[in-house]
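Of the protein chains in this complex, one is absent; all others appear in place.
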Amino acid sequence: MRYRVFLAGWLVVVWLALWRDLSLANLVSGVAVATATIFVFPPPGDRGRLIVRPLALLRFFGTALWAIVRANIVVAWEVVTPANQINEGVVAVNLHANHPTVITLVSHAIGLAPGTMVIDVEDQPDGSARMYVHVLHLREIEDVRREVLDLERLALAAVAGRATTEEGAA
Amino acid sequence: MALISALVMLLGAVFTLLATVGLHRFDDVFARMHAAGKASTLGLLLILLGAGLRLTEPGDALKLGVIGVLAVITIPAGVHVIARAAWRAGTELSDATVCDEASQARLDER
Partner (left out) sequence: MTETIEYLTLALLAVAGLLALVRVGRGGSLPDQVLGADTLILVLASGVAAGAGVTEDTTFLDVLVVVTLLSFAGTITVARYVERRGARA
């Protein structure tokens, strides 16, 4: 339920932004349209309920934003320096959760972090997910795994309900 | 204020340029995706920030903010989808690859 309110709030913000004029009439009409949209197209909730914790979510987004800045300094350095020191690698990481939203959040954070990118995610037969991460500078495989699992921990703290903290799908 | 906005936008343009230079500099499609995806995002965000410093009306600033949020959500997802398609279509990794656990899994499946 809180998740739907969160989504509806985001729709209201987009509505206000597109109308450009932050007046009361726009706010009321925005809330009406957002609520109607959430009713007509409810978000798919069959993979387990999500609980949105705003503070943990903000912390996750803050980590992601700081990762963008770090990543771009690294990329700028890479592009400008003439020497080619790239040793790429693809590392497999076993995630704990199998909920699509958690996997999406972790994939975005990895995509914005320096030197890492998600190539594929596979469902394992025991219900968990296996994520293949492509790394630009591979030094230690375990470091990459630790970084990904840290991100996953932050994401779970932000949106996990009871269903996602158990092994396997709800 | 206009000067600060122009400088921030210039920084954004520099990052976007670095992204496209990276497209040519790296010789592996996955490395190119690293450069293009991350640097383009920050470039666009910086340009939006610079424009926001100048267009200070709340409605305009909110619109720029929404565009920024949409960019951060869609650009990494788009780059990931290209990476996944390239991987599943069988693109080879470059010679500089050190470790490849995903190819192991692909070979094991076959």
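By written order: A and B. Residues from 1 in each chain.
Simple rule for what comes next: a contact is a pair of C-beta atoms (placed from the backbone, for glycine too) under 8 Å apart; a residue touches a chain by one contact, two chains touch by 3 or more.
Remember, it's a predicted structure, so these values are computed and weren't measured experimentally.
Panel shows chain B; residues 2-3, 5-7, 9-10, 12-14, 16-17, 19-21, 23-24, 29, 32-33, 36, 40, 43-44, 47-48, 50-52, 54-55, 60, 63-64, 66-67, 70-71, 74-75, 77-79, 81-86, 88-91 of it touch the chain omitted from the view.
Please note the rule applied: only the chains that are shown with their structure count from here on.
Inter-chain spacing, taken between the CA centroids of chain A and chain B, is 16 Å. Contact residues on chain B toward chain A in their complex (touch as defined above): 15, 18-19, 21-22, 25-26, 28, 30-31, 33-35, 37-39, 41-42, 45, 58-60, 62-63, 65-66, 72-73, 76-77, 79-80, 83-84, 87-88, 93-94, 96-103, 105. By the touch criterion stated above, chain A contacts chain B in their complex at residues 13-14, 16-22, 64, 68-69, 71-72, 75-76, 78-80, 84, 86-92, 104, 107-108, 111-112, 114-115, 117-120, 122, 130, 132, 134, 136, 138, 141.
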